[in-house]
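One structure is given below, represented as structure tokens, and several questions about it will come after.
Only one protein chain is missing from this complex, and each of the others stays in its spot.
Showing chain A:
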Amino acid sequence: MRSASYFRLMVLHVMVVTLLLVLIGRLWTLQVMNGAHYKQVAAENRTRDIVVPALRGQILDDVGRPLVRNRSALVVSVDSKAMARQRDGGRAVLHRLAGVLGTTYNDLALKTRLCAPGIKRPCWPGSPYQPIPIDDHVDIKRALQIMERQEEFPGVIAQVQAVRDYPKTEGATAVQALGYLQPITQEEMDRRKGIKVTGYSRVDLVGRDGLEAVYDADLRGEPGIRRLMVDSQGRVTGTAREEPARPGDHLVTSIDAKVQGAVERAIGKAVDDMRKQGKKAEAAAGVVLDVKTGRVIALASLPTYDPAVWTGGITQSEYDALLGKGQGEPLISRATQGQFAPGSTFKISSVAAAVRDGYSLNGIYDCPGSYNVGSRAFTNFEGQGHGPMDLHKALVVSCDTIFYRFAYEEWLRDGGIHPVPKPKDPMPAMARTFGFGRPTGIDLPSESAGRIPDRTWKKDYWEATKQENCRAAKSGYPELERTDPSRASFLKQMAAENCVDGYILRAGDAANFSVGQGDVLVTPLQLARAYAAVANGGKLVVPRLARAVVRQDGTVVREIEPPAQRRLPVDPKVITYMQKALAEVPTKGTAAGAFSGFDFKKVAVAGKTGTAEVYGKDDTAWFASYAPANDPRLAVVVMVTQSATGGAVAAPAVREIYETIYGLNGKKAVWPGGKPPARLPKPRRDGTFAAP
């Protein structure tokens, strides 16, 4: 052999051995050094986890009637894997499906494509192994077309799925208290560690408001996981592991559907009547509280909306409409989030404050038509004078001037416009002990605090508005000048005063406060609680809607007890005195007209009307009450904004509510014995607790 060939053959020897050694080296790193890693990757490769959504628990009323339950909905979904396997990628099937569902191919194609970087919504953000829901309010006829002609619709699934249902039991919607569900956001997922989500947008709903939000963890249950074995094509070859979903627990509330329905009807009627009379009657609220326990029997708010809007995925425009002012912001619960001047209903706090400050409980005070607070005359309602009277009568006929005097004198004792170092401020202090000015602590989100316009608030408010006031003090109100010169000059003067010393609590502020006017604001729930405190002898309850979390089979997971009650710093004698006075309001006082012909022998009602003036608007009507007057059990408050007097608008609504509760209108009483049930409802054989 030639030497060159021999040498080159030797080189080939070396090359072959080198190449083999390279392969062996690579094999070693892959299999021995990284074997564990690839074993894990391989295991993930072979299985696909499918999340089985959990059935959400129901929200039940005090006897087990559903307020929110689940209903089966026909959901049409598309299996993207099956589509991809089709010759045309499922194009023909989607075209046919669009025809049946009455939509366009483009719409379906966009909905069924998988989200990826660079693909904007609409697209499917979930797992490609999860059927992609296309439409979840399909009627049975269309669904049957799809199910019966499966050969025409390969990869299209029409299946029954649970969606939230609102049966409106006894006419009770309670939408603001119950809340609603919305798809979970990334922030919510981050905030609530350990929350199991499916990645299935229509299933990963989370309570966004009301009880649905507060008790979300109890209601939602835990989704199960089905680990499927798949081959390289994603075809399912078997089930490796199945962890069934744990359905959510039911929430038993103290809401009674019948009472709730009655409250909603009563305030609805009050609003309708007022609107017929040309008033705006923009909002209304109704609260029924158990005065002994603090349990909420009814919580209603107007304007309202149909909760069915949440089912089947709300569109962004529908959602925006609910949030906007166009429909009166129906998502806001006026009962717990609305803040209104309480008017004369506030006088229970003022009486307690005056007596505590040294005014005699049994003293006689003059009730002139007008009382001068400093240089300004403060008048009674419609300027009427009633002559000398005791505090009892002052409450019954709702005299204001007596309270103006108390407030003015107290204000003077505190140093007037040059306050003493530690002013006593008896009225704001007592209002606070009645629970005004801070949230009641009810088990609902975003409760309002109301407002006690004390010296601190005045100062803060002054600082916040100083710039604007000082500007107006200089330039005045040129536009208003043309139309209403006297008003403009008054406002300019006010602005000038406020600019300089707006932080000072003035005599007028103190006087207004004593009758629930001016800057004081309360929520209807706060007022109901204050009356409950008077009714139960001076204990401030913490309201609770939820009574218990129970399993689907009725086993009690946990009972929800209202937090400890706080005792008011009010002499029991004063409480008893006020009780007697309030009991005469519906019989002889400002609510006598509304309660004329009421069967007081069966149930005595005690209460107080309130008619709060709102600048530039019609009055806010209030009636705050409790019953039975001799052995109080329930507190009922109704409020209607921009309407008329409490006696004319709110008291009749309260009367209707009592008539329903105690069966005075010929119907059966809501509860035998007139007391809310003490025991939790038990499930019936079919799994439901009570008929809706």
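Simple rule for what comes next: a residue touches a chain if its C-beta (ideal position, glycine included) is under 8 Å from a C-beta of that chain, and two chains touch if they have at least 3 such contacts; residues count from 1.
Rule of thumb we're sticking to: contacts and distances are computed from a predicted model.
Visitor: Can you match the unshown chain of the complex to its UniProt protein name from these: "Formylglycine-generating enzyme family protein", "FecR family protein", "Peptidoglycan glycosyltransferase RodA" or "ABC transporter permease"?
Guide: Protein name of the absent chain (UniProt record): "Peptidoglycan glycosyltransferase RodA".
Visitor: Which of these, A:R46, A:R246, A:R551 or A:K602, touches the one chain of the complex that we don't see?
Guide: Considering all chains, including the one not shown, the answer is A:R46.
Visitor: Touching the left-out chain: which of A:H37, A:R91, A:R241 or A:R487?
Guide: A:H37
Visitor: In the full complex, which residues of chain A touch the absent chain?
Guide: Counting only chain A, the missing chain is touched by 1-2, 4-6, 8-9, 11-13, 15-17, 19-20, 22-24, 26-28, 30-32, 34-39, 41-42, 45-46, 229-233, 235, 237.
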